[in-house]
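All protein chains but one are shown in place.
Order of writing sets the chain letters: A, B and C. Residues in each chain are counted from 1.
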Amino acid sequence: MLKAFYHLLARDLRLAFRSRHELANPLIFFVLVVSLFPLAVTPSADLLMVMAPGVIWVSALLSVLLSLDRLFKQDYEDGSLDQLMLSPNPLVILVLAKVFAHWLLTGLPLVLIAPLLGMFMYVPDEAISTLIFSLLLGTPVLSLVGAIGVSLTVAVNRGGVLLSLIILPLYIPILIFGANAVDVASDGMSVRGQLLFLAAVLALAISLAPLATAVALRITASR
Amino acid sequence: MNGSEFSWSEFFNMGGYAVFVWTSYGLALVMVVANIVSPIIERKRVISRIKRAIRRETNTGKAG
Amino acid sequence: MFKRIWGWIQRFSSPKHFYSISGKMIPWFAISAIFLGVYGLYMGLFVAPTDYQQGESYRIIFIHVPAAWMSMFIYVVMAVSAGIGLIWQIKLADMIAAASAPIGAWFTFIALVTGSLWGKPMWGAYWVWDARLTSELILLFLYFGYMALQSSIEDQRTADKASGLLAIVGVVNIPIIHYSVQWWNTLHQGATVSKLDKPSMHVDMLIPLLVMAIAAKLFYAAIVLVRARNQVLYRERNRQWVRELVEKL
Partner (left out) sequence: MIDTESGKTALMLETRQLECVRDDRLLFTDLSIKLAAGEILQIEGANGSGKTSLLRILCGLRRAEEGDVYWQGEKVSQVREDFYASMVYIGHLPCIKGDLTTLENIQSLLDTRSQSAPIEEIDEALAKVGLAGFDDVPSKALSSGQRRRILLAFLFLTKAKLWIMDEPLTALDVQGVELVESMLMEHRETGGSAVFTTHHGMQLPCEMSSVTLGKGQGSKC
């Protein structure tokens, strides 16, 4: 079982690194969207500082959303998804492997580049670590919950807008607590509560979302 | 409406909030009517569609 | 024993049986909904006293609060019946879920609009990011997502299962969303306390509110049955009993 997890993870990572140009797309998108805000609003540090947590979090959310297709689309189109479902291993484990690969390829890079964007948006130094931690706890949830959405819409023609419609409302709690944690940390206050909430949601998502995704994949395959 | 003489004009005025109160009640009425009418229309459409299907099949001679 | 109950459930939930039973139930729901609705309106508009703080504008709550309750209630009903349909493969449950969504979306919409109409005189703005309004807005998005997914999948069975799963995921999320919105709201606008659901309410105000809420539930029951019957007719259109029934109409 562990082996199946590892093999699938390795396959997805290898596939991603074979097409490196696509690999960087969500990251570039993230940086690009965040840097639009100073241009659209004002480059003044005071205002940007207030907006920073929200802007960074919304951009992270959108870039994960845009990359979700990568999770199952290709596997669905070339038939590999059928093979995964016919594996003697529990589908939940395979889903976890795929979601973990997706997070390593999109969520983790966002976490790593976030300090730079924090600098762009004048996030105070003491809040940068909170920014990283909140993204570290929040982005896996985005991948996990997003996986449910893609597995439901992967067979739908032009399912992109549909995917955002069904997934974005589910992302709201993460957005609220993630952005607020950074906001509060900028004021130099404790963010234990916010981070604990994110951790709790992550625990819940890890235990339930793969199950829902596995069911959703079976539904999609049964058409 | 506070114990004294009841007046319709006062009632419709809603203490100056007529626009808000009556728009709310009006919209609720619209919602009720829409929810009654739309399934009835849908029912007619479904029935006529099934009837057409039956006619088509009896015409081509393969009933059922 | 279990087998007998199961057999009984299956027989009762057979679309044909449901069609005839529900046909008898609808008038009762409809009539009692009308009676309670009229009574509730009378109590709410004529009997309930004027609120000393909000004047007459508070009478919007007799629409707003029942609609907000219904919007949540219907989503839960939808998710539960979708779950039953998904686990036990009962088609009727899927039909109830699919029939509930548009009604729930309507109630949510009414809760939103009446909330904002109440807000204008109270807050001085049509829209304030109040916890309840924000929750209703998100709930409306959830309904839209459900209906969009339902209509975008060609095969009816697959559509039912997929949107049903989404409803279940949604209902697990609703408490989390609700909690986080509440928390966010107290954080940013602690001053605006939502007076729409103040706990200590005059009995003459409470009674019409409850009457209207029950009337709304009965109305939903009647409409959801009518809609579910449409679904039965459409989905079973190739069966003999539907054909015989339609030809008599």
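Basically, contacts are C-beta pairs under 8 Å (C-beta built on N, C-alpha and C of every residue); 3 or more make two chains touch, one makes a residue touch a chain.
As the structure is a computational prediction, the values presented were derived from the model and not from experiment.
Enquirer: Just list which of the chains on display the missing one touches.
Expert: A, C
Enquirer: Of the listed residues C:Q10, C:S32, C:T50 or C:Q156, which contacts the missing chain in the full complex?
Expert: Selected residue, touching the omitted chain: C:Q156.
Enquirer: Please pick, from A:R18, A:R158 or A:R192, the residue that touches the omitted chain in the full complex.
Expert: A:R18
Enquirer: Can you list, in ascending order, the chain A residues touching the missing chain?
Expert: Touch with the absent chain occurs at residues 3-4, 7-8, 11, 14-15, 18-19, 74, 77-80, 82-89, 94, 221-223.
Enquirer: What does the interface between chain C and the hidden chain look like in terms of residue numbers?
Expert: Chain C touches the missing chain through residues 154-157, 235, 238.
Just so we're on the same page, only the chains that are shown with their structure count from here on.
Enquirer: I'd like the most central chain, judged by C-alpha centroids against the all-protein C-alpha centroid.
Expert: Answer for the innermost chain: C.
Enquirer: Compare the CA centroid of chain A with every other chain's and tell me the farthest one.
Expert: B
Enquirer: When the centre of a chain is set as the mean of its C-alpha atoms, what distance in Å lies between chain A and chain C?
Expert: So the centre of chain A lies 32 Å away from the centre of chain C.
Enquirer: For chain C, which residues count as touching chain A in their complex?
Expert: Within the complex, chain C touches chain A at residues 86, 138, 141-142, 144-146, 148-149, 152-155, 157-158, 161-162, 165-166, 168-170, 172-173, 176-177, 179-181, 183-184, 187.
Enquirer: What part of chain B is in contact with chain C in the complex they form?
Expert: Counting only chain B, the residues touching chain C are 1-2, 11, 14-17, 20-21, 23-25, 27-28, 31-32, 34-36, 38-40, 42-43, 46-47, 49-51, 53-54, 64.
Enquirer: So in the complex, which bits of chain C are touching chain B?
Expert: Residues in contact with chain B: 45-46, 49-50, 55-57, 59-60, 63-64, 67, 102-103, 106-107, 109-110, 113-114, 117-118, 120-121, 219, 223, 226-227, 229-230, 233-234, 237, 240, 242-243, 246-247, 249.
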